[in-house]
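One protein chain is absent from this view; the other protein chains keep their places.
Then we have subunit A:
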Amino acid sequence: MPPAILLKLRKFLKPDGDKNVIRIRRRRKLLGAFWTNLPLLIIALLAVGYLWMIAIPLPMLGQRTYIDENALQPGQVHTYWDWGDVHRADRYLEALEQLRDRNASSFEIADYIALEFRRAGLSADVQGFTLTSASKSRSGANAYAILSSPRASGTEAMVISASWLSRTGEGDGTLNLRGVSTVLSLAWFLKGYSLWAKDLIFVVTDGYLDGMQAWITAYHGVSQRNLQAEPLSLTSGVIWTALNVDYPGHSFSHVGVFFEGLDGRLPNQDLLNSFQRISTYTGGVPVLAYDHKDDWDGLNFPEWAPDAIKNNHQVKEYAHRARNVVRHVGYQARGRASGVHGLLHQFRIDAITLFAVPATGPHGFHAIGRVIESTLRTMNNLLERLHASFFFFLLVRPTTFMKIGSYLPSAILIGVALLFSGLREWVNAGWVLIADEAPAKSEKSGEPVPRGKWARRRRPVIRAIAIMAATHALGAIVFYLLSSAWYLNDATFAPLLAFSLPALLPLSAMLLPSEAPDHRAPLAIVLKSLNLCLTSTVISILSVLNFSLAAVMALVVGVPLYSASSSTSTRTRLLRYAAHDFLAFGWIVLLRGEVVQAVTNWELLGVWFAPFVCIVYAPLVLQSALVCILPSDSETTR
């Protein structure tokens, strides 16, 4: 005889009776519990998602970077760059400063640089280009040279580039003279060795990003409507890796790594890690993520905060990491390149920018030359493209990163919450409770199972989809307006006019009559259901293409879309509509600088951020605004 507790357990697990009936009953019970707790589950998913995002910079998370590709062998070579080469770089710097002082034109500068490449014994040429955007037109010239490596077949190549303008201030006019001098001196120096297995391409591009765009698209034979670039007379093989040198100051204390490319593309992490090892151990130069120095104090606590918190190591570490993550998201979400290297990722080239962080010392040409020489030797070792290490990562510190699995769920969880809530609305739209009698209604609050009869009703899906399509079309019109010269030239009235279109046009939805709820579900519920499902899909797909953009979108739209609902009071409806509409299109008025920048990036570099915001993000939020303003019936809300 087994003990009583076991019998009880067995009875609970295997009750008597028809086992099919028991199974069906158990399933119904589970579904019922799931349905009643669904709102709680959605809120929990949202909360965990948001908390996860906040937790990403926590000091206990993340892991140390490592070299995955065995062929790289970073820092294992003796470097030959010495003071003679530094002297040559200094001489080039003097010549470039003279060119700067007499306001030489782009072509004069490019001719000079190409001549110096030729004097180094390389084949060099100048590429002219003209760029026409909606607002302005600009011409420039790039100089480039190809070192055909001895004995190599020239099927693969590495690029060493410098742009005329530094990335400081996103090309606001700070010159990258020392970067260009470094490239010129390197050309002389690297020619003296026969150990290169790949061709070396030296490129000095005009402007900040435009010069490189002209050069790299011409190299790959891609034509662009608004860019007239001369074809390149000298070409080499397939480019695998590239280093972009940015050295704007007189001296530098640290080298910062910039790696974000257009549309959120990232280079293989092995390139960053190899450079980090080489710079630290061969060059003796500490490496930073971006230009974020370690002596930064952190959160800028108010005076009255207790010292225990202000001086807490963990809190400071969190602040440092959060700063890197925010910077990263800022570049990646907007699809912006953090340097000239970012234009190369679209052609499967792993590229980074080495940014010599301006300081009074102690490093100069000697250190940067050695570091680049050794990094090129490491890249020279590659037998195949960089593929071993991570392409998806969050670099929270120069030597600490997070794998995709540790940050991706944050956005996905919010997407799942929106999906659940959308499906819940879908069920709500399809069923209506027809009450039997009055007393049962009052009992409803006490009883878990409401009395009455559930009846099917029709969902106006076609109309909801038509409205959604209309909002996306409206978004496309707004995008067309924003990318026209009219908006770009007029800073005062154009934004207001452009905003008024998507703000006022949807108000016509108020004119729609409210309908009898018994036969047909209110449009607002179906629209909300489809809107939430679409948003969830967009977030999930986006999270593996461009995590930062997906995370920002989840962060911004998660709660507003979830909580959107109509109301009986017209005033509430209007207020809610105004808030949602402002979230959808308010940036047209408030963030004009951002808009102009994003549209320029779209026209020149093909960055998808501007069309995405106009045609995907804003219409989704606008649909939610429509949910608020569409007439509802109190009967329909359960």
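Criterion: a residue touches a chain if its C-beta (ideal position, glycine included) is under 8 Å from a C-beta of that chain, and two chains touch if they have at least 3 such contacts; residues count from 1.
In the analysis below, contacts and distances are computed from a predicted model.
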Could you check which of "Actin-related protein 4", "Translin", "Gpi16 subunit GPI transamidase component" or "Ribosomal RNA-processing protein 42" matches the UniProt name for the chain that's left out? "Gpi16 subunit GPI transamidase component"
Contact residue for the chain not shown (choose from A:6, A:115 or A:556): A:115
Which of A:39, A:192, A:284 or A:362 touches the missing chain? It is A:192
Specify the residue from the set A:235, A:484 or A:597 that touches the hidden chain. A:235
Hey, which of A:79, A:132 or A:148 is the one touching the hidden chain? A:148
Residues from subunit A at the interface with the omitted partner, ascending: 17-18, 20-21, 24-25, 28, 115, 118-121, 123, 148, 150-156, 191-194, 220-222, 231, 233-235, 237-238, 346-348, 383-385, 387-388
